[in-house]
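Everything on this sheet refers to the single structure shown next.
Complex shown without one protein chain; remaining protein chains in place.
We just call them A, B, C, D, E, F and G in the order they show up, numbering each chain from 1.
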Amino acid sequence: MHQEVVMAGAGGDGIMMIGQLLAHAAVLEGKNIVWFPSYGPESRGGPADCTVILSTDEIGSPIASTPDVLIALNQMQLDKHAPTVRREGLILLNCSLAVPPKDRDDCRVISIPASEIAEKAGAVKATNMVMLGCYAAVAKPVTLESIIKALPEVLPAHRHNLLPVNELALQRGAEMGVG
Amino acid sequence: MHQEVVMAGAGGDGIMMIGQLLAHAAVLEGKNIVWFPSYGPESRGGPADCTVILSTDEIGSPIASTPDVLIALNQMQLDKHAPTVRREGLILLNCSLAVPPKDRDDCRVISIPASEIAEKAGAVKATNMVMLGCYAAVAKPVTLESIIKALPEVLPAHRHNLLPVNELALQRGAEMGVG
Amino acid sequence: MGKIAINNERCKGCDLCVHFCPKQVILHGSSFNSKGHRPPKFQDDGVCTGCAICARICPDVAIEVWR
Amino acid sequence: MGKIAINNERCKGCDLCVHFCPKQVILHGSSFNSKGHRPPKFQDDGVCTGCAICARICPDVAIEVWR
Amino acid sequence: MQKVYERPESMADVQMSYCPGCLHGTVHRMIAEVIDELGVREQVVGVCPVGCAVFMYEYMSCDMIEAAHGRAPAVATGVKRVLPDSVVFTYQGDGDLAAIGTAEIIHAAARGERITTIFINNTTYGMTGGQMAPTTLLGQKSTTCPTGREAMREGFPIRVCELLATLDGPIYLARVAPVNAAGLVKTKNAIKKAFQKQLEGRGFSLVEVLCNCPTQLKVSPIDSLKWVEENMVPYYPLGEFVDR
Amino acid sequence: MQKVYERPESMADVQMSYCPGCLHGTVHRMIAEVIDELGVREQVVGVCPVGCAVFMYEYMSCDMIEAAHGRAPAVATGVKRVLPDSVVFTYQGDGDLAAIGTAEIIHAAARGERITTIFINNTTYGMTGGQMAPTTLLGQKSTTCPTGREAMREGFPIRVCELLATLDGPIYLARVAPVNAAGLVKTKNAIKKAFQKQLEGRGFSLVEVLCNCPTQLKVSPIDSLKWVEENMVPYYPLGEFVDR
Amino acid sequence: MAERVLMKGNEAIVRGAIAGGCRAFFGYPITPQNEIPECMSRLMPKAGGVFLQAESELAAISMVYGAAAAGVRTMTSSSSPGISLKQEGISYIAGAELPCVIANVQRGGPGLGNIAAAQSDYFQSTRGGGHGDYRTLVLAPWSVMECYTLTAEAFDIADEYRNPCLVLLDAVIGQMIEAIEIPDWKPKVPPKPWTTTGAKGRPANVVNSLYIIPSDLEEVNNRIQARYKHAAEHLTRAQSIRTEDADVVLVAYGCSARVCRSVVDMARGEGIRAGLLRPITLYPFPTREIDALAERGKRFLVVEMSSGQMVEDVRLAVEGKSEVRFYGRTGGVVPAPAEIVEQVKAMAKASSGSTTVNRQPTTVN
Partner (left out) sequence: MAERVLMKGNEAIVRGAIAGGCRAFFGYPITPQNEIPECMSRLMPKAGGVFLQAESELAAISMVYGAAAAGVRTMTSSSSPGISLKQEGISYIAGAELPCVIANVQRGGPGLGNIAAAQSDYFQSTRGGGHGDYRTLVLAPWSVMECYTLTAEAFDIADEYRNPCLVLLDAVIGQMIEAIEIPDWKPKVPPKPWTTTGAKGRPANVVNSLYIIPSDLEEVNNRIQARYKHAAEHLTRAQSIRTEDADVVLVAYGCSARVCRSVVDMARGEGIRAGLLRPITLYPFPTREIDALAERGKRFLVVEMSSGQMVEDVRLAVEGKSEVRFYGRTGGVVPAPAEIVEQVKAMAKASSGSTTVNRQPTTVN
């Protein structure tokens, strides 16, 4: 098992966090992981993305130049990263803020209205969790259980009141992936 | 013609100046020269010496590791440099302040009471000139005339009142060399 | 009598203009621009004096003023 | 009543002690030491108070004082 | 009705990369206005800092130089000395000017270089993520003094205007805070005066602008201005420190 | 009669390399006396500058470190922070402290480092041959301002005590001139007080000593002291600037 | 299996340092290494050590000089421009024969450059960017685990050789998170009779790099060079991955070695016998290991995120015995495995020649 995921959004979207959450879950499952961030020059609100590579083998390059999976939270990031996804890869996008790419019919493209789902689940802020949940259900890098188990490690202690809403968002996202 | 001279005294002795005077005189005679100074860590009154190499050929190393000639104005400097003079070289010393080396009978050693001669000529400060004059007469690197001709170039303009006493000191020194 | 125009695409929704307008004719916005910011709304009810305080504070040079 | 001793070999002949001695019992020297400096002379005529001003100014720590 | 306020000519028509509500942009615009008003755009050479304003060269429509961190006053000196008729300014943050660039600003001021410095004091290293600055207030938390700045551990904040006022080279030093309507006007006036002083050719001028950094303070833009007023102004008194 | 004045224990019994009449040696001895009197020789770590006093480590009989040019306060900070019970001083010239080392001295002072700096202001770069220093007086000639320092070309001399006095970190700042009998006593007292302040552990202390450089001034030692009194003291007023 | 914890490279530097006995950190913020001082400011006080944010990189390295003189294990960290500023200070530390550790999380250059990962400070790191005949001993981690262990070990090395030891990483290695197992670590601290801690019950000590008499300074230099010779014998370290049967041996360190690790498998997937020689110490450089491979006829492809710096060390090791090619990307670009595979393929196809240089910048003579 070896999977390379790029997660891309804007600063403040919680992209880095779902990447780290995925990493923690993978560690719980005994997998190797590398997480790597990348920021734009903007101080706030600029593009922010991270790469997570999960593998049962030793991981070479920590950079995913042709990722297996792209999780894109907005149009700009989708446009930027969609061309890099490998043939037959997976593109997961938040269709609340972006429209599916026209030129990647060689990939599986899943669009979910993540912002709306998150809002319904109780917090727009949890859009990232919806996306992660959906990804987990579709591509099965780790189980949803591992992700939920890892949540408290990633969420800072003073935010633990938000555990339930995040968990709910993860589950709603997973449902989208299964459905 | 190729001659390497080390001139050694204390800061304030005018060692650098007679070196440069010799250099100027050599240029007047169309010779190649290199002048090179060396100071101790002391700010004033420490050892000061310079090397002058005169040649009718291209000059290689600007450092005289085994000089042909040593002009030493004091004991410390004599002791330091005498061992470096080449066999059959010339050691010229100011016996007002130093005693001849015992172990260099392979060299020509000339001792002159330069300080006293200078004092008599009108200025102890001109001890350096006495030594240079003597050297010029003995080893004939350049003519005394060239040295005297070069004097105004080396002496700063506001010291030109001292030209006569310096010239006299040079001549007195030269007489010691001839005699 | 004055009026202002907000360049919505330049605006970052900081609401400093909202806060600084002495006539309170700039209101917190509700819709997003393409960068995800919420530009405020200028409520043109003839109260604006064209004093340009809003434009002076605006860090993103997003406001023009007429008087 | 005091007296001083000048370490001639350490002295650099700056004459600051000569200048600073309130009793003027240190005089400009005339003979050279081995480094070519002229240490001053202490003229011990019982006037020295041992005030140690000379020693305090001496940059070369060349003076000892008794009282 | 006619247009009474628009983008000054000396500013480029581009989006700036600052966080929402950050006064860097506000101060940029004031500088551009002053340059326009004095009619000197074609003589101006600006020197950018390393800090959040590092991209300022993209935001101005006059000649600009990007300096190494802290060295803007020396770079500006190099320019002004060889082009005495140019109008040279540096734009520097508190990390840039009051930490790594301490020697350069003091000596440019002591030499009375005919340059103008706009000094943005926001009590933090905004660009690198909110580390302690030389101007961070006692008790204030930062990513490198997570328990709050303590005098006997991290030392005392530095008051730059007061420091430079002990020198004979500056002819204008002022501290302003564009955190309310009156402060906006005073800030603009101080910047204009500083440039005018440079044009007189008699010495160095600097305006210290107390600014917000909502991102590192982790408060809203509006609250960050209140924070400046309530916490910074008492320690960094406003006013003109030198005017000669 | 008994001996009332001899070489202090904290001084090594060696010849110093200073020019005849240079007060570097005089000040060294005062520091050594103070160390002896306070009984702290075995706790002392001294930091030498780059300048004429570069060999100070050979002249003292306490632990000494040779710092890079201007960095002595940072080196001293490194020592004092890891050895809080040590007694740390720096000895620095005006080129070392007020030119290349400007940032280091200001920040050590602003941090209130528990160290003591003895600052030798002789208006020149003695060691390198009499170039202009930040403290060279207006009109004074040097090998790099051969026609005399001009304010609008070389800038104004810097008054270090006044500069540092604007900071909250120093607890003792004084300027003295050991150029006459009274000045000698005051200098020694100021140095002693500065070390005592360090022992109190509350902040930074510095004594600026106006000194002569007969060699670069090209006058006799005695005339060089007169020069200090007549030319330096009016521009660099003596006294205690901070004592808290 | 011991517990695995997720950690960023930069954080591992901090934790490794503290495990290695570091008790004084002096730094100044600069991206992409800010997590080092930030994490130090939290952890060092808990370890009973000193954290101080200096006013500049110059001050930071000078504080390190002071703390090292006082006998405490000490370090600083920065990124490329900040490391350039420390060059005088590093030369002083080397000249005064003091131990210390320096971490450089390299970014794109020259000048202000950018904050992406680069390996263009190799010359500066291995040749001594400062003046004089000194070198820094250079360790190059390629994983978060090695960030921890090599930093811890760097303190032992610095103490043993009384020389600065540089931990050279880049924005990728510093910023990435991996799972590591925290090892047990026992620092080896030699006696330090030379420290300036107050002359109590012993003659005064002096820490100094000034030797006004040339022959004295030459003696110091000879002593220092002898240490480097010793290091070359005893400290040199490299990792060989599938080089045994390889036709083409990739030579890379740090981030580019990670990329090349992928390349080895991809190339073998395409039937090309590729291997990887990864220098772990960059100075001393694994000359002997490379020479041995050259003797066996292996050909080399040096991959760097620079315009060609380490390739000189490889060429000096190979000395014409075999082919050395270079592939580099600069300015913060991390090469993709596929680009390098292309290079390996081209090389496998081509008949062996002497040094050749591909596409992106160039060797440098």
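By our rule, a contact is a pair of C-beta atoms (placed from the backbone, for glycine too) under 8 Å apart; a residue touches a chain by one contact, two chains touch by 3 or more.
As the structure is a prediction and not an experimental result, all values here were calculated from the model.
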For the chain that is not shown, enumerate the shown chains it touches in the whole assembly. B, E, F, G
Can you work out which residue in G:Arg258, G:Arg278 or G:Arg329 touches the chain that's missing from view? G:Arg329
Considering the complete complex, of G:Asn10, G:Ser62 or G:Ser80, the missing chain is touched by G:Ser80
Can you say which of F:Gln15, F:Thr144 or F:Gln196 touches the chain missing from this structure? F:Thr144
Candidates E:Arg81, E:Lys141 or E:Arg202 - the one touching the absent chain: E:Arg81
The one of F:Val54, F:Ile120 or F:Ala190 in touch with the missing chain is F:Val54
Sole residue of G:Ala47, G:Ala67 or G:Ala116 that reaches the chain not shown, by the stated touch rule: G:Ala116
With the missing chain put back, which residues of chain E would touch it? List them for me. 12, 41-45, 47, 54-55, 57-58, 60-68, 71, 74-83, 86-87, 103-104, 106-107
Residues belonging to chain B that touch the chain removed from view: 20, 23-24, 27, 30, 32-37, 58-63, 65-66
If the hidden chain were put back, which residues of chain G would touch it? 58, 80-81, 83-85, 87-88, 91-96, 106, 108-116, 118, 120-121, 123-124, 127-135, 208-222, 224-225, 228-229, 232, 284-285, 287, 306-307, 309, 312-313, 315-317, 319-321, 329-333, 354-355, 360-362, 364-365
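Everything that follows uses one rule, which is that only the chains that are shown with their structure count from here on.
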Higher number of C-beta pairs in contact (F-G or A-G) found for F-G
Need the CA-centroid distance for the pair chain A / chain D, whole Å please. 86
So what's the Cα centroid distance for chain D and chain G, whole Å? 60
Inter-chain centre distance, chain C versus chain E - centres from mean C-alpha coordinates, in Å: 25
Would you please write down the residue numbers of chain B that are in contact with two or more other chains? 41, 45
Shared-interface residues of chain G (touching two or more other chains) are 52, 55-56
